[in-house]
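Partial view: only certain chains, each at its native spot in the assembly.
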């Protein structure tokens, strides 16, 4: 990384906001990050492609470390920089425009992915069925809204999702869409599982082994679903694939502020607050992604076929 | 049931307190109930055994319905009344004394059961091990305290136990006993299970099939324990055995106030708040009870052998 | 066995009818057999208790071999003969009366058992639930009828039960009781299992290990139920317990006429037509019997406690 | 779709025959359908490629809806039309010849696939082994015949396959090939599974998740095989892959005439007669297809590599 001195302020601000959870949700974080890159490009004062690229790389470095387990953001940045690198443009002015176009293109594709996921996944919501979801995922609520718009009758059970109650956001969005919604505590999932017909959750990351990383508790939902032979699906863009897992890297699961769990704990109490857990591929019936509904076991190959640039070194 | 008019006021008050959760915990409820019976007996103005018994039966009826899923309380009352019935005393004054003695005897036995459970169960807490528990059970914290007093080094992971955070009480008691304690959210149980050596929980009821009813989430802890081959034990007095389950009765699981989960839920949201769930016998390595460490599958026979009066009709 | 020459004709006829499946159903077979014993006793011309007993033993021997896997019939006979043996009556006329009384008593108890099983088991049929059963069992249809009479709303899926379509009898009985009924082929059980809330079947025999022997296909229903976490119960009198299994005997599963499967099979085809299969105890949530709802694992002990004469040598 | 008025009569007749089950078996249906297309092409009176293509599209539309769950037929038609579309021929006379050639080519490839499947799969039939199959599949009987021709000694257990007894056809074909064959009822599969060394069945469809759709009961055979650690294989052409499953479509399982199950059912009885069930990928050791023996989990990728046209929109 070059001197941060030269770093675009907007990039630094964005990185800080991401780091302090002012920007949340994989999609929002990715959008913010590549907009920051776009700004950095736009305001660049360099004249040479090399220097221009270096600035982008500096921005990338800062943004990459702003939060762990954000493969979508990282892949978005990888995409932009890869495009610049392999472009045969050399004029920085042209490159600035190019960055802007590529960013727009990326965001459009991301949007289309969301629509496709909703379209594919919503077909699996049967009439008169009961769906369970955990935590909040805009991909999932979108998919459910689509099913509702398509005239399907169904209801949703959502968990409250301790410690920060994202399930409440899910409940509100579903109710706003006119979907009958029930809330339960996280530990009641197994108690209700025999009455559930379909489980669908989002993902924060997909690993090379075909596992998914998602909100703490997801793997317990999956376990209870498997025990009751209830289908368990993950709705997610393929761009959540984390390429470093191919190489064996598998960062520690991020642990958040203990105060989220207990604000004034008694002296001496250790509080562990992992943000995510890992749901292994054998619990997952299918990954509902922009390429269709796929077994998690072949996601690595699918990535190779559709997004080979994710796996390339920059 | 006779006229409530004749009912001892203390009984009514106790029943009300139990009903409004002013008295909580299976053991406390049982103690309160039989003390109420003792008071009812003491203050009786009847002169005939029959009338005296009828008064006790009235008290029983009121106390029985004060809360669902309280077999310990019910068995305590069954024990007292059964004793009176089969006593060959006929003089009411003598019978009053007798009720008092029987009550004292019962409470002593209950106390001894607790000690035995601690003694048997604590031997299973190995040195340098990690124990996980869910919710709060004085039987469990007692058992862990005993292991600590016996010089064993171990640490405990306890869940917060939504919606009313009984895990915080557990944490405090364990810290007070000098036991290293970690708190996690309920849905993180599977995330930590591979590092756990032993799970022990309490019980609100034991059924004729050998299943246990305990705090919502217990069955998910058991499921995660089984998946990881982690031993799962239940520490409980046999008197939690619920004889009506023999006859097929199996009341609906009590659902508590939705406000415990979300105080100001959005309009239209259904909130389901079951207090308990069922953990089936095949998840349970052993029931740690006053008769030793036993397979749940033979508890019905054990009850027949040790407490046949539980199964008799009164 | 003594000379069959001296055997009561009625006994021989009954044995033949049982052998040729003219009398069917464990209960009907048992009733016929002990009535034959009663007749044999009534018409006896012996004057000595010893000779009288020998005649009963001859009758027993003939009836025992009339069909395999009929523990209820065998236990009924054991009960009668055991009673005569241990009676201190010596006068044959008195003994004849005694046999008659004991037979009546046994049949009354059998009837009460059926009622108890219906009473206990029907409580487990929840409102708005879907029950699945396999083959035909009067104990099961009785239990379902009781639930219907008690006002519960539910529907039943029944298998056709190849090769002899006993499921059609089940369907007719349920429809006659006003219960909504659906029929499927045997191999469709897993396809529908996720929509089933409760499975209940009868039993032809219970083994010392707590397994049950029932109509071919029962164990596949149980397997599919377990896979989907659907409760699987067996409704049966304890008198179906087969004491020879304690001693390791475990006769070959009876194979019936291949023509039941294919009347004109092509030359050279082997047709195997086992009448029963074994469902192991770990698939069974509970045995619904006259003593309540019990884990199959403790049935041997329960038999020892309640019907020790079953295990005694005659 | 254009006006049916212009539709070739032969196409309509073929569609009707398929619809009324006069043509049966995935392979036969596919052959009939593409022959119908060939005829439609041959008799076309159009002069323009566009009009010609439209006629073919009309034929396709009619044939597609003639029966549900017939991916082989649909893929055959997709193949022909795709070839015409991407051909740079514009002369209709030439195109007619081209359709004929492409049809022949397709049928030859289909034939070769069958041979390859027999060749690959038959190697897995060990000497002195016992194989179990369910229903009838010419791909499976072919494979077994090949093993027999190669000198392997083995025997086959086949189910009768209610409700329409296709197992009888299987039995006849195997006996004709000199293979020792045993028939059992469908529900006896688990009873015999411990004596089975290898299970192989056909498929009506393969889904994007790697699951297979086959004759009702297949998934129960697979479940019993898994429980007993008996290898379970599916022998099928890759062209059974159903591309609409990629997009989330997953039509209701076809339900056939209830009279197949019970010709004169009692009044009020509901009869459900699903033709197929779904066997999930985790029950399948391997898909024996023309590309070799493959894990079901990577079939989607394999289709992409070998038959990308299946996944293209026409």
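Letters A, B, C and D mark the chains as written, and numbering starts fresh at 1 in each.
Quick note on the criterion: a residue touches a chain if its C-beta (ideal position, glycine included) is under 8 Å from a C-beta of that chain, and two chains touch if they have at least 3 such contacts.
All values reported here derive from a predicted model rather than from experimental measurement.
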Homo-oligomer size of the whole complex, from 4 visible chains: 6
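As a working rule, only the chains that are shown with their structure count from here on.
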Intersection of contact partners for chain B and chain C: A
Homomeric contact chain A-chain D: same or different residue positions, threshold half: different
Farthest-lying chain, centroid of Cα atoms versus that of chain A: C
Distance between chain centroids, defined by C-alpha means - chain B, chain D (Å): 59
Computed distance of Cα centres, chain D from chain A, in Å: 39
Intercentroid distance (Cα basis), chain D paired with chain C, Å: 44
For chain A, residues contacting two or more additional chains: 227
Graph class of chain-chain contacts, one of line, ring, star, complete, other: other
Which chain pairs touch, all of them: A-B, A-C, A-D, B-C, C-D
Of chain C, residues touching chain A in the complex: 193-194, 197, 227-230
Chain C - residues contacting chain D, complex: 159-163, 168, 171-172, 175, 180-192, 216-217, 219-220, 223-224, 227, 253, 261-262, 265-274, 277
Touching residues on chain B, where the partner in the complex is chain C: 208-210, 245-250, 280-282, 295-298, 300-301, 304
